[in-house]
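A single structure is presented below for examination.
Other chains of the complex are left out, but the ones given are in their true place.
Labels run A and B following the written order; every chain starts at residue 1.
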């Protein structure tokens, strides 16, 4: 019985920045990852999104693309910790490394370096009709670049975008005090029928 | 293949206020609804949370407590629309109506009227050890009341609380413009071992 929503503390992390729990949950829900889904996770970092995707898709497969060796080691460590076997780490900087991956149902982009349009060009082809690309954008430029791409490819994709801000209440003596978490834009792109 | 995260427009709504998609997703993820879960949804409104819970728990059951007849009708209409049969609407104002419900795994409280502490007293008994109560609070007073209860019952419950604010980007000509959605506090309470 696999719940979506592993606690942040349960992942092995090191110093690699990690998507926070609430953003991870929303990203995976918006990606519509089914039990047989083939998922590509680009800029996989610690693998927290990949692990949750792999648990949602026990009869599918997750490809975790990550350019740093530290990230790849953490993905492997987390896969082992959570007993996830339907996950392949790919040590590469996207779009390199995407060549051999087959048709997929969902693409999650947590980090794109400066290659966002190139990555979108490649994954657009691999994504099945009705499949979804979900991007987490932490910078204005990445968000603007993603919106510009979707507006240029309106025949291929529809999109929706939300900004999500979470404040966590921390108990300090008799008080609950809000601690802000950096806000994130989540863009969900759906591939239209040809 | 049931995804968590039905679009808001897909529910039959009428004039009853409805929890927005992102809040629904986070609420259900934080409730850890498993495939065999027994779930109580208090203040069920349109039934949007109940429907998603019922889909996550195909071998479990959802009890939807709602005090308005309009709400009960919408819950039934939505259950029919989504083909959900493991759901029982209960036309009652909680805590009334909770008596016959058995031991449960999760309680979701979207609306509590002014009876929050009475409701928490009753569901605390029905909730299994390790089970979760998740509250959506839209007022400061309900949030403060919930936090006060959890602080008084620290031997029984641990809790975490977040405020979630979502801004939806709307396309207006060549622009994407943020439309704010009212923020919500989500309090997750976990029943400790006795």
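Definition applied: a residue touches a chain if its C-beta (ideal position, glycine included) is under 8 Å from a C-beta of that chain, and two chains touch if they have at least 3 such contacts.
All values reported here derive from a predicted model rather than from experimental measurement.
Student: With 2 copies present in place, identify the total for the complete complex.
Tutor: Full complex: 4 copies of the single sequence.
The definition used in the following text is that only the chains that are shown with their structure count from here on.
Student: Indicate the whole-number Å distance between the mean C-alpha point of subunit A and the mean C-alpha point of subunit B.
Tutor: From the centre of subunit A to the centre of subunit B is 26 Å.
Student: Note which residues of subunit A are touching subunit B in the complex, please.
Tutor: Touch list, subunit A to subunit B: 1, 3-5, 22, 25-26, 29-30, 32-36, 147, 151, 160-169, 174, 176, 178, 185.
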